[in-house]
Structure formats: C-alpha cells, structure tokens
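Presented below is the structure to which this report refers.
Apart from one protein chain that is not included, each protein chain of the complex appears where it belongs.
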Amino acid sequence: MIANNMKHALFCAVITLVISYPILGFNLEARGVDITISGASTFTLVMVALAALVVFAFQLFRDHIMSALAAIPKPGSDSHKEPMEENRRAQIQSWILTGILVLALFWPFFVSRGSVDLATLVLIYVMLALGLNVVVGLAGLLDLGYVAFYAVGAYTFALLSDYAGFSFWMSLPVGALLAALFGLVLGFPVLRLRGDYLAIVTLGFGEIIRILLNNWTSLTGGPNGIGGIPEPTLFGMEFGRRVKEEGNTSFHETFGIAYSGEDKVIFLYLISLVLAVFTALVIRRFMRMPVGRAWEALREDEIAARSLGLSRTAVKLSAFTIGAFFAGFAGTVFASKQGFISPESFVFLESAIILAIVVLGGMGSQLGVILAAVAVTILPELAREFSEYRMLIFGAAMVLMMVWRPQGLIPMRRIHIELKKQE
Amino acid sequence: MLEVQNLSMRFGGLLAVDQVSLDVKEHEIVSIIGPNGAGKTTVFNCMSGFYQPTGGKILFEGAEVQGKPDYKISLLGMVRTFQHVRLFSQMTVVENLLVAQHRHLNTNLIAGLMKTPNYRKKEQKSLDRAAYWLDRVGLLDLANREAGNLAYGQQRRLEIARCMVTEPKLLMLDEPAAGLNPAETKDLNRLIVSLKEDYNVSVVLIEHDMSLVMDISDRINVINQGRPLASGTPEEIRQNDDVIKAYLGEA
Partner (left out) sequence: MSEALLYFIQQLINGLTIGSAYALIAIGYTMVYGIIGMINFAHGEIYMIGAYTALIAITGLATLGVAWLPLILLVALICAVIVSSAMGWAVERVAYRPVRGRHRLIPLISAIGMSIFLQNYVHLAQGSRNIGFPLLIEGGFDFGSADTFRASLSYMQLTVFVTTFICMSALSLFISRSRIGRACRAVSQDLGMANLLGIDTNRIIAATFVIGAALAAVAGLLLGMYYGSIDPLFGFIAGLKAFTAAVLGGIGSIPGAMLGGLILGVSESMTSGYLSGEYKDVVSFGLLILILLFKPTGLLGKPEVEKI
C-alpha cells in the first residue's frame, strides 16, 4: 500500500514545491523603475521544503492517518432527532443567549474604552450576519453583494445629517427602510436566477454600488467620503464634552457628573446592543410566522413549494428585503460609530467576511452566527502579531469549514411548531 | 371543470406530447394511462404550469390557464403531487401542512409580529385544518415527526393530505400507488373515492396500477408516445384493441 502511494505522494510533494517555491522563494523588489529579484530568506526556503515534506509524508501514510482520524468520534452528528428533543435543545440555546445578554449589559462598565469600542463593532457584525443569515441561511439565496445595503444605510444617515440635520434616531428607520427598498428593487429582477448566477449578479450589484459611491463625488464625496456624522442622543442629551447641536443639553451636565469620554462609547455600545437584540428577536419571530415557513419550504424543495401556491419571487423577495432592512440598521450604527464613512469600508471583502460569519456559525442558526461574529471580529485583535496572516487564515478557514463541517459550528436547530394533543 | 385541447409540448427536436385532449368534469375521477415514457407526466407538468406548452389550450373553469406559472395555477385550485414524493423533509408533518395553507394565512409581517387577533385566529384555524386532515389520512400521531422520517406509504398519504389542506377543486395525482403494497393501495383507493364523494374534489391521476385505475376511474384516457390513443369508460378501454396492443407484454 505504501508503495502505491509513493508515486502519488511524490507527485503531491512536487506540486507543493512548484506552487510555493517560485512565489515564496523569490522576492521582487522595485527599485525605482527597475525590478530586481532576490532569493528569499532561508527561513522561507526551509518552510517551503518542510511543506513539501509534510505533504509527501501525509500522502504516503494517508491510509493510516485517515483511519486514525475516523476513529475519533465526530462532534455530534445531528441529523434526524425527534423534534421534541430539538425543541429542548433550542430552548437551552435560548437560555445561553439570555445569559450572554445579561452579561453584555453590565460588562462595559468594568472594562477599558477600547474594548467597548471593539464590542460595538462586534455587535454591528452580529446585526449584519443575522440579516444575511435570513437571506442565505433561511431562504437559501447566495447574496454576495450584501455590503451594498450596509452602504445604503450608512450613506443615508451621512447624507441626511449633512443636508437635513437628521439625528441618529431619525435616520435609523429611514436608512433601514431605504436599504429595504434597494433590496426590493435590486432583488426583483434577479431572484429568479439560479443559485450561482444569483451570487455573481449580486456581487456585480455590490461592486456597481461601490464604484458609484466612489465616483459620484458631488453626492457622496467620492473616495473622501462624508464626515461629521453625529452620535446618538438620549432624549436630547448629547454625550460630548460640549454640546454640538442647538437645543441639546449634555449628559454629564444634566446628571451632575464629571464628563468622561467613556460615556459616549458605552452609550453607543448599549444602543447597538439593543438594536442587535431587536434584530435577533424580530427575525426569530419571523421564523415562526408563515413568511419564515415559506422561506424554509422554498429552500428545502422549491418545486414542491411552488406546487403549493408559493410564489418563488415573492418569498425570495421577502427574505432579500428583510435582510437588507437589517443591513440598513447596521449601516446607520456604523456611520455613527465612525463619525465618517468612505467607500473603502464597503468592498466585496466585507460581503465575504459577513458571509463567512454566517457560514462558519451555521447557516440559519442565530446562536452560531452570533458566536462566529464574535470570533471573527475579536480573534484578529487578540493575535496582533499574526495580523498579517489574518486574511490568509480567514480564507483557509473558509475552505476548511466547508470541507470538514459545512453545517457550521452550531447547526441550526429550529423550534418546530407543535400540534398539541387535544384530549 | 378542466378542458385540455390539443395540448402539445416540444423540447427542441422532440415532440413529447402531440395533440392530447382530455376533460374532467365536476365530481369525477379521470385517469391517464399509457406505457412508460408516453408523456403522461409531461402532460401533468403542462397542466400544472411547470412547463409552458408549445401548443394547445388548457381551460380551467372556462378560463385559459396554459402558460400561467405553476404557483398561480395552484392558487386557482389545481394542486398536484409528484412521481417522486416531494415533501419538506426537515420540517415536521404538521409544518408541511401549514406551509400548504400559506394562502389562507395572514402573511402580513406587522400583524404577525404584533400577534393580532386576526393573525392568531388564522394560525389556529390552519392548525385545526391540519389536524383534521392528518386524522383523515391516519397520520395524526406522527404530527410532530420530521417528514423525512416517515415510511414511504405514510409520506404518500402526507402528500395527499398536504394537497387537500389547500382546499383544491382539482387534484392531480402522479402515480400515487407507486411503491405501495396491496393493502396500502386499497386504502388509497378508498381515500381517493372519498375525496371525490365527500369533499367534492375532482381527481386526475396518472397510474400504472391497473386494478386501481379500473376500480375507481369514471373515465380513462390512454396516451402512447405522446399521442392520444383512446378515451372512455373502464369497460370500453378494457376491450379496446389498440390499447391492448400498446400494452402487449405488460402485466
């Protein structure tokens, strides 16, 4: 057996060398107009050789390794349990979420400002991921241009505050509804396309929006973006040291406490928390309503769904629009948090990251998606030294998850509607 | 109720259905039979809006419906089953029936979020209707089981229950007896007749099981290689020479 694998192993090792040595083994350096080439560091060369060796060894002893791996019990294969058990599991998840929520409410008062700021970013991604989850996880539509709706929400707020003096609270529903409208308009013509075509078309839309934002300088400020975006107020109280808007009072003066820069950050965090929880609860509710059942039916068997009178376009459109709505929410918060937005924040990579969060977390599962959002946002911060490799690891992780555990970290456990026994 | 006139379906160079005509009156069970590959399911697909026929007319309650999309035809009252059972296997039995009643429910998002009385009343009514039909087909105990976990015969019954819950006028069954044992076939027999008698539904079915066909059909249409071969009562068809020739060698 080992002899059989020898040829294959050698082949794989050679391939590894071919794909790594030329790219990694030489450094192109531009000196002025000329380019020179130099050999890479010994470390790199050693790593390349090592990689080839590892591949060789793996392929050689593949059978042994694979049988050893197969002996390890798989983490909970979760197909086809009695729905009652699933209901209980889903309830346990609800309790976990509630616990996390309570923690999240009190936590910011005990940690540094930077952490709270980071947590706000996490919450924004949670909102985005939950929204995309509706489109991808629940309705099964691959949307690669989700970032466009995010941008609509953010730019709506920026423009409204710039031109019409809208406050955060006024812009929030407007931004979300406008994003939903974009979802409706963009979605309507394309939702009858097949899965992968839909993906590419939404990608195209996302890119078109970004290019327009970048080039329509008169409206959007082009690559320079729009600044001066206000933060949310609490019943007219601002959180800055001095009041920016006429007629507003400042928070610390009203309550007679010393000004602290932290108040602003914590307040925004709490707002984001409220909005994120709102998003999760509303979507949860939708899942148990006819609209959510229709999503699931259409995803499971489109032809059967159509034969029962469900209009494919209407159902997909509802998912698309609702997903876009929550992206608008997230966009508004994001704009407020940064104080300034530019097209740079709305590139395709963002869509890919949000998609990765949904997929890694387990398409359709709210708890999984929340945990994945936390992981994807926080882990790079923790491992600062590896920040260069962040995207590399990210891409590799996506591939690995699909190969190893496509149902995600925490696969969706639905709460099934029960038929109560009538005695 | 249903009139199919000179239906044709062409796929590129292949004329799968050639000038097929049939009609279904109120309170009737009509069967479509024919050797394998005769184009029967294609006729169904045209009738139910999954294919757009390349020729001919389909009239449902006097109005032309050919070319209309599948979900619209379903909403008009013509519902179908499939040759290979198509259930929502990861949803429970009762949820399958709830989805089927989508048209009867309050789908307004705000109403659902607010749990308005109207919304709750319609949800309850749909649960009741689901319970009724599950009882009728004998699946009530399995109401909360995942549909994919059912035995084949139970899945078939669920499919029919799912159709009935939409309160259709015309039921189109594609090989409902396929894969059923004789006892199950007899139950199916009784069920279909009762659908006609008690619920005022007309039924069109495609079948290979001759005993079932002869037993319950009011009229039979025979199709061979996409073309209509014969049409009439079971006795007439049983004695028709062309039909016998077409089926020569088949049980």
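The chains carry the letters A and B, assigned in the order they are written, with residues numbered from 1 in each.
Going forward, contacts are C-beta pairs under 8 Å (C-beta built on N, C-alpha and C of every residue); 3 or more make two chains touch, one makes a residue touch a chain.
Just so it is clear, the structure is predicted and the values come from calculations on it, not from any experiment.
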item	value
Selected residue (touches chain absent from view) among A:165, A:189 or A:227	A:189
Contacting the left-out chain in the complete assembly, out of A:28, A:70 or A:103	A:28
Those residues of chain A which, in the complete complex, touch the missing chain	15-16, 18-19, 22-24, 26-28, 30, 33, 35-37, 136, 140, 142, 144, 189-190, 193-197, 199-201, 203-205, 207-208, 211-212, 215, 303, 348-349, 352, 355-356, 359, 363, 388-389, 391-392, 394-399, 401-403, 406
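The definition used in the following text is that only the chains that are shown with their structure count from here on.
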item	value
Distance between chain centroids, defined by C-alpha means - chain A, chain B (Å)	43
Chain A-facing residues of chain B, complex	48, 50, 69-72, 74-75, 79-80, 82, 86-92, 94-95, 98-100, 102-103, 105-107, 109, 112-113, 127, 130-131, 134, 143-146, 148-149, 162, 166
Chain A residues touching chain B - in the complex, by the definition given at the top	80, 82-84, 282, 285-286, 289-291, 293-294, 296-297, 300-301, 303-312, 322, 416-419, 422
